[in-house]
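One chain of protein is taken out of this complex; the other chains stay put.
Letters are used for the chains, namely A, B and C, taken in the order the chains are written, and counting of residues starts over at 1 for each.
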Amino acid sequence: MLPTDELKKISFTRSVRDGDLVIVYERHDIMKAVKVCEGSTLQNRFGVFKHSDWIGKPFGSKVLSNKGGFIYLLAPTPELWTLVLSHRTQILYIADISFVIMFLEVVPGCLILESGTGSGSLTTSLARAVAPTGHVYTFDFHEQRASSAREDFEKTGLTSLVSVGVRDIQGQGFPEEFVGLADSVFLDLPQPWLAIPSAERMLKQDGVLCSFSPCIEQVQRSAETLQSKFTDIRTFEVLLRTYEVKESKTDSSQVDGSSVGLPPCKRRLRSKDSDDMHDDSSTTVMVRPCSEARGHTGYLTFARLRCPS
Amino acid sequence: MLPTDELKKISFTRSVRDGDLVIVYERHDIMKAVKVCEGSTLQNRFGVFKHSDWIGKPFGSKVLSNKGGFIYLLAPTPELWTLVLSHRTQILYIADISFVIMFLEVVPGCLILESGTGSGSLTTSLARAVAPTGHVYTFDFHEQRASSAREDFEKTGLTSLVSVGVRDIQGQGFPEEFVGLADSVFLDLPQPWLAIPSAERMLKQDGVLCSFSPCIEQVQRSAETLQSKFTDIRTFEVLLRTYEVKESKTDSSQVDGSSVGLPPCKRRLRSKDSDDMHDDSSTTVMVRPCSEARGHTGYLTFARLRCPS
Amino acid sequence: MVCGMRISWFLFSVDSLFWCLGRARRVYRRIGKTSPKYPCESFKMSSSILQSESPRNPRLTWEGCSVLLDINDGDRLVFARLSPASTLKIGNKSFSLKPLIGCPFGSLFQIENGGNGPHLARVMPSREEGINCQEMEEMKEEQVIKDELRDNRAIVDNNKAQSLSSEDIDAMRSQGATGDEIVEALIANSATFEKKTVFSQEKYRLRKQKKYAPRVLLRRPFTRSICEAYFKKYPARIGFLRLDALSLLLSFANVTANSDVLVVDLVGGLLTGAVAERLGGKGSVCNTYVGNNPNPMDIVRIFNFDDEICSRIMRSPLAELASSQVENSKPNGENKVGEQASHPVNMDESSLPSTDQSSDLNSESIVSPLTKVFKCAKAGDKAPPEVITTWKENGFTSLIIAAPQSDAWSLVKDLLPLVANSAPFAIYHQYLQPLATCMHKLQLEKMAISLQISEPWLREYQVLPSRTHPFMQMNAFGGYILSGIKIFNHQ
Partner (left out) sequence: MVCGMRISWFLFSVDSLFWCLGRARRVYRRIGKTSPKYPCESFKMSSSILQSESPRNPRLTWEGCSVLLDINDGDRLVFARLSPASTLKIGNKSFSLKPLIGCPFGSLFQIENGGNGPHLARVMPSREEGINCQEMEEMKEEQVIKDELRDNRAIVDNNKAQSLSSEDIDAMRSQGATGDEIVEALIANSATFEKKTVFSQEKYRLRKQKKYAPRVLLRRPFTRSICEAYFKKYPARIGFLRLDALSLLLSFANVTANSDVLVVDLVGGLLTGAVAERLGGKGSVCNTYVGNNPNPMDIVRIFNFDDEICSRIMRSPLAELASSQVENSKPNGENKVGEQASHPVNMDESSLPSTDQSSDLNSESIVSPLTKVFKCAKAGDKAPPEVITTWKENGFTSLIIAAPQSDAWSLVKDLLPLVANSAPFAIYHQYLQPLATCMHKLQLEKMAISLQISEPWLREYQVLPSRTHPFMQMNAFGGYILSGIKIFNHQ
C-alpha cells in the first residue's frame, strides 16, 4: 500500500500484477479490496470479471465483465482501505484520523503506541505517517481481533511498520519496554483514565497523548486524570460535511402552477453520459450539503506531557 | 411593537409619528432604538438628525442629517429589539429564541412562565407569540434587572402581555397562584434542577418545559431531575451560520505569478454604488460562510409533563 | 359559519394522505362539507368546560379531532382523525381508536386483552416507562458505548440463546397473555440475558417490548409535531424544511396575531399552517401562487384549527394581488404579471411518491380510510375582493417564501412591492447561490436592508448517565434563509 517498496509505487509505468492488492471501485460507496490472482474471477451484479484481464493494465483502468459491465481498479491507500476494511468494531474515519495524526505530531521515524487496535483503520494511517523508519505498536485485549488485524496488515504490506500485541492496556498498561520511548500515544478505550498513568510513563518529554471517547463523561474523567502530569489539554470534535453536486437545466419557460409541486427532472452527475451535456450555457451546476451525515463520532482529547519538574 | 393596536400596525399609509419607537439603522451591525420626540435630535458620526424631519415619513425611509449622512427608520420588531436592547445579562438570540417558542408550542392565548427575565430578549418574543390574549409572567431575582426590564416592556408597548416579578425562582419556586395554569415554562437559571419541581406543579398536563444551560453538567443534572415526572426529554443545540456575499469580477486576463499573492480588488456589496454595477455579465456573486461565529450559546433541554398516573 | 366543526370518520395517515397527493396532485381537492353526526354545540360546550382559559389549546381529545399517533417512539408516525369508527392497524390487526377519544394528549396506549378481544387501552405511566428519543438513538449505536462494567467477550449471539419458540409465543397469545407478559417470558427464557450488561439488558427489553407490546402515544398536531413527523418520514414533501428553519422563518417575518402575512407555500401547506397557528384567528395569511393553480396545502387540515382560524387562511393568485384593480373572483384569470414572476429553476431533490414509499415508508401499513372527508374546507378559500383591497391599501405586514424549486429573485421582485414599508421578509431555499443572487439584486435595486443569509444548525443530544453525546446520526442540512427588511423607495 505504501511506496516504501519503490517497485510497488504507483506511476505511469506501473501496471497491475499478479498478487497485487487492488481496490475494486464500483461506485463511490461500493468498493472492495481484492488480491489479484491469475486464475481467479470476481463476480458482482455487473457480471464476471477475470483477474487475468486485469494483469498488465495500468492502475486506474476501467475493466469490463463478461456482460460489458465495468469497474475501476485502484491502487490501495489508507483512505480507500478505511472504506473497505471489515468492521470488527466502530472505526475511525478520515476526519478524525487526519486530525489525530496532525495533532499527535506524527512524522516519519516516530514510535507510536495505540490501544485498542480495533479494525486497524487508524493504525493503517499511523503506519503511513511513521514510514519508513518509525513503528506503530498497537494493542487489543481481544485475541481474535488482534489476529485479524495482523492478517490485514500483512495484506496491506504494513508488517514492517506495525506490531500488534494482545494486551489489556486498561488493566496492565503498556509493556515496560516502551518506557520513555513513545513519541505519541493514542487511546480508544472505554475507560481511558485507567491507561493514562501508563501512557504518561511511555511518552518522551513533550510527547502528545490522544484519547478518543464517544461520551462526554469519559472526556470529563480523562481530563481530570490528565491534569496532574499533562499540560495543553484540549478537546475537539471533528466532522466532515459532504456536498452533493447536480446539474440543473436553467429553464426559463413558464411553468404553470400545478406542476410546481412536482419533482424536477433530476439528473445526478455520476449516472450521466457526457455526450449530451456539452451545451454548458443552458445548465447550471448546483451544489448543496448532503442531508444525512455522521453527527458525532467521538471527542478527541489531546494532552502534552508536562516537562519534568 | 406588536400590531395588537391596529393603529400602530405598519402599513403603506402609516408614517412615523411623535412618540413612536423607531429603530435607527446605520448598518446591519449598528442600530439603535429611539423614541421620536418632536424637538429632539440624534447625533452620530454622520451628523445631526432632527426628529422633526422624521415625522410624517413612511417607516423604512432613509432620512438625512445636516451633513447629508443618512440612516433608515425602521418599525421595531422583537428581532430588531434583540439587536438594540441593553445587555444586562447574556441574552438569547434569534436561533435559540425561535426554536424555544416553536418547541414550547407557544401559541396565542398561552400562559407562559419564565425565569430569569435577564435582558428581556426572549420575553419580547414570547409576548409576540402569546398575543393578543395570552400572558407571559417573567421573574428575576435581581430587583434592578426586573425594573429595567419593566421599563423596556413599557417602551416596546408590551405591558399588557408581560408581567415582571422579582423572585428567586430557584429558592422559592413560582408563585402558587399559577399552579396548573402554565402552558409552558422556560428556565434560564444556574441550577435549573432546583426550579424543576415547582415548574412541574405549574404546568398543565402535557405542558412543555425548557431549560437553557451553557454547560453540559447543568443539562445532565436537569435531565436526571426531569426523569421522574417528565417524558419526551430532549436536548438540542441550535446555532446560526451566516454567509457573506460579495461580487467578484471574473477576470479572464492572464495574471502573472507575482500578483497572485496580492489581495484581490475586493468590493463589499453594501458599500457600493449601484450605478457602476449594471454590467452583470462580467461579475459573479460569490458567497461563503463568515468565519467568525457564535460557537455555542447553550443547550436547550425540553421535557413534557407526563400524563398523571 | 357556526356549524363549521366538521367531524369525520375518516382516519388519514401520512401514508394514505400522500398516496392521494401522489395520484391527484394536480387537483386542488375541495370536498364538500358533510353533515356532522355530533352537533358542534356539544363540542363547544365540552371544550369550554374542559379548557375554560384556552379554547384554542385543548388538552383532551374529542370526536373529530386530529391527532398524531406515535407508535413505538417514532418508529411509525400516523396522523389520524378520531371517531368511534376509525381504526389503526398494528401488526396484522386493526384496533379501534375509540378509546383515545376524550383522553389527554400525551396519553400512552397499549394493546390489552379484554372481554371484547384485544383493544387499545391507556397505560398509566410509571417511572421505568420513560422511553424517549434518546434511548432510541442509543439503540442505533450498537458499538459506540463500551460498557464500563462488563464487556461482551463471553457472549456469543447465535440465535440459540432464546428457548421460547414463535409457536410458544403464539400459544401464549392465544391464551390471552399480554404483550408485557410475553416480554417477561422472553427474558426469562433467554440464556444470555443475565450475562448481558445492564445497558444491553435494557436494550433487549425495549426491542422485545416494541415487537410484542407496542405502544401508541397520543400527540397534539402542532407545528412542532407536524413538521417533525414530516421531516422524519417525508422530508421532500415539505421541501426539507426543518423545524428550526421553519421557526426562524416565523421569527424573521415577525408573525403574530393581527398581522397580514403573505406566503408562497410550496411545502404542502406546512408554512401556511404554521403562520395560521401563530395568528390565532386574528389577522390573515394569504397563500399566493403564480399561474392559475393554487399550491396544495393539505397539511393545513392536520392542524386542529377552528373556524375562526380557518377563515383567516386565504389564497389569491399573484396576478390579482399585483394588478392595479381588484378582479372580482375571475376564476382562471391569466395575467402577465403572474407569468413573469415565475421562472422556476428546477433544482429540488424531492422525488416521486413511489420512490419515497420504497425508501422510507413503513412496512406496516395503515387501515384504509372509511370516508374521504376533510375538515377545514374553509381554510384556503379564495380571498374575497374586499380583503384583497385591504391588503393592497395597507400592504402585507410581512412575506415568507418557501418555494424550493422557484427562483427566489423572480418571486421577490414581484412580491416585495406588495408588503408594507419597513416590513420584514424571509426566504427559505435549498441552494445558496439563488439566495446570494437574490440578495445582490435586492441591494442593487435598493429594495431592502438588513439583508442576511443564514443557515440554521441543529444538533440533538443523548443525555443519559455516563452516556452523554450528540446523536450519531444527524441531519446536516436545514436549508438557507435570506432575511431582510423592505425599505421605502422614493423612486
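One rule holds in what follows: a residue touches a chain if its C-beta (ideal position, glycine included) is under 8 Å from a C-beta of that chain, and two chains touch if they have at least 3 such contacts.
Not measured: the values here are computed from a predicted model.
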item: Omitted chain - touching chains that are shown; value: A, B
item: Which of B:30, B:179 or B:215 contacts the chain that the document leaves out; value: B:215
item: Residue ranges of chain A at the interface with the undisplayed chain; value: 2-4, 6, 9-14, 25, 28, 57-62, 72-75, 77-79, 94-95, 97-99, 101-103, 105, 107-111, 125, 128-129, 131-133, 181, 183, 204-206, 216, 219-220, 223-224, 227-228, 231-243, 245, 247, 269-270, 272, 274, 277-278, 285-287, 289, 299, 301, 304-307, 309
item: Residues of chain B in contact with the chain not shown; value: 89-90, 142, 189-191, 214-217, 237, 241, 246, 248-252, 254-266, 284, 286-299
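The rule we apply is simple: only the chains that are shown with their structure count from here on.
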item: Between chain A and chain C, centroid-to-centroid distance (C-alpha), Å; value: 39
item: Intercentroid distance (Cα basis), chain B paired with chain A, Å; value: 43
item: Shared-contact residues (touching 2 or more other chains) in chain B; value: 216
item: In chain C, residues with contacts to at least two other chains; value: 432-433, 459, 465, 468, 470
